[in-house]
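Rest of the complex left out; these chains stay put.
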Amino acid sequence: MKKFFSVKDVSSVADVVQEALALKAAPYDNQDLGKHKTLGLVFLNPSLRTRLSTQKAAMNLGMNVMVMNMDKDGWALETQDGVVMNGSTVEHIREAAAVMGEYCDILGLRSFPKLKDREEDYSEDLFNKFIKYCGVPVVSLESATRHPLQSLTDIITITEHKKTAKPKVVLAWAPHVKALPQAVPNSFAEWMCKAQEEGLVEFTIAQPMGYELSKDFTKGATISTNLNESLKDADFVYVKNWSSYQEYGEVYTVDEDWMMDNEKLSLTNDAKVMHCLPVRRDLELSSEILDGPNSLVIKEASNRVWAAQVVLKRMLEDLV
Amino acid sequence: MKKFFSVKDVSSVADVVQEALALKAAPYDNQDLGKHKTLGLVFLNPSLRTRLSTQKAAMNLGMNVMVMNMDKDGWALETQDGVVMNGSTVEHIREAAAVMGEYCDILGLRSFPKLKDREEDYSEDLFNKFIKYCGVPVVSLESATRHPLQSLTDIITITEHKKTAKPKVVLAWAPHVKALPQAVPNSFAEWMCKAQEEGLVEFTIAQPMGYELSKDFTKGATISTNLNESLKDADFVYVKNWSSYQEYGEVYTVDEDWMMDNEKLSLTNDAKVMHCLPVRRDLELSSEILDGPNSLVIKEASNRVWAAQVVLKRMLEDLV
């Protein structure tokens, strides 16, 4: 594996999940693989779960880890070519990425969207240029449009907790006070659509009018604006807020009815409830669910380690 | 050991000191104990000595270390239950602590008091909830009311440098320009009171009127507002500023006479002088003492490693 950016970077969802679960059962069996190999984690935005779980995964594989926390103000990167750099950008991504590639065998990059210009964000220009110029395998730690380590974690968690061969999974939009990226739901949708193709799940998205995700991520999904209807027979409910894709970055006033609570849970097939965290309690998801037996959120966060570890393991195996 | 928060978390001060000194003599004898174990150090406030010494101690034990520097602004935690999280807090401590507990075998937490509301600070609400929800052993890296790694360091240092079986130790208040927490003196007092019970020291506190510490920490201590009188026959003088506990967080104008200098040192039994650092030179403590033969401040800071190492060792031994 040379790149882990979207679901297209794995040939079989089922296979990568099984490999991750094997690592979970024997975390230290591949320590030789990472010996004298260095993982560089570059954060242009804050991180808790991703940073710790990926670092842990790398250490489980015997790798060294170097973390670079670089917010965009402190280390303004130029991404455009042919620009006279006499302004605020201090280094071109051509040099910055290439240099980091010299010090690291594998790089991870986190770069959030600005939510101002859809075309710019969805071009994934920064991310693609980073991959192009660094010259080493790159794992996405969340980009403008996707969060693939989270999505791989989610399908691992669903696999562990499913009671039927082909559970019904519902991605349910939830309210929030801030404009959040579409990265997590986009990514979850594309992984679930692929899992559905492989016969692993049945996938539905429920969101209010105006919050439809880009069709590039949702092909094959059942899409509805009726949450209660969608929740019927659900085995897993994946709760998440996102801002509008159509009116890019917009937050419409919405009914609190979209918050997931026990009343809605009663409509499901005793569904397990998931969330990528951090979660706004009693705004996105009720405390009664989070503190109750149906919540998988902590187990889900815990599985981030195995998602990262299987990706790093595959990358290490492909290093010459 | 499941928790290291106060002196109550050790059954014998004498024993833990001897075990720390044994580790100092053979720092790498327990490397197998920490193999594949991860220490997470969470700083909600800045740290120099605590961060480096605890990291060093963990590495001596063969552990991996992950450091998270999270100031309260950047990562505002909700601690109250039943709150609709539609404001500035981005994650509830229930989730944040639980997730970190999934990635780490032992956690350390630093969280200073706000010095606004005594009841809130002294409830140690944040710290207690962190312990409750993270599910793994927690070592205090300084909380609102205590700094136990510092106090354990101090009794280790006193043990190394004492010339008599039961030295006289004086905690001496000193001037400062800022309002400082009571955490260090509270903690020092409770450890010295316990050490006095065990027959290890004789303990006196000297502070101006209005700077009395909470009685919860000083039971058994001789307390005086006469510094010169207290210094008589002292073998160790522990210099430290703190703000008022009664008029919570208040700083009264005080006489510069409370600064420790050679004139006052002459009243003692050629006492060794200690301070937890950082120290304001010639405000709290004179340069002539700090640069002279009676100062233990650097040796004291150095011993922070062995205090942390004995605590981590005990926690590792108790992991199932």
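As written, the chains take the letters A and B, and residue 1 is the first residue of each chain.
One rule holds in what follows: contacts are C-beta pairs under 8 Å (C-beta built on N, C-alpha and C of every residue); 3 or more make two chains touch, one makes a residue touch a chain.
Treat the numbers as computed from the prediction; the structure is a model and nothing was measured.
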Fill in the total copies of the single sequence across the complete complex, 2 being in place.
-> 3
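Rule of thumb we're sticking to: only the chains that are shown with their structure count from here on.
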Just how much do you need to spin chain A so its Cα atoms sit on those of chain B, in degrees to the nearest 5?
-> 120
Whole-Å distance, C-alpha centre of chain A to that of chain B, is 40
Along chain A, where are the residues that touch chain B in the complex?
-> 27-28, 46, 48-49, 51-53, 55-56, 59-60, 177, 277-283, 287, 290-291, 297-298, 301-302, 305
Interface with chain A, chain B side, in the complex: residues 36, 38, 40, 64, 66, 68, 70, 74-75, 78, 81-87, 90-92, 94-96, 98-100, 102-104
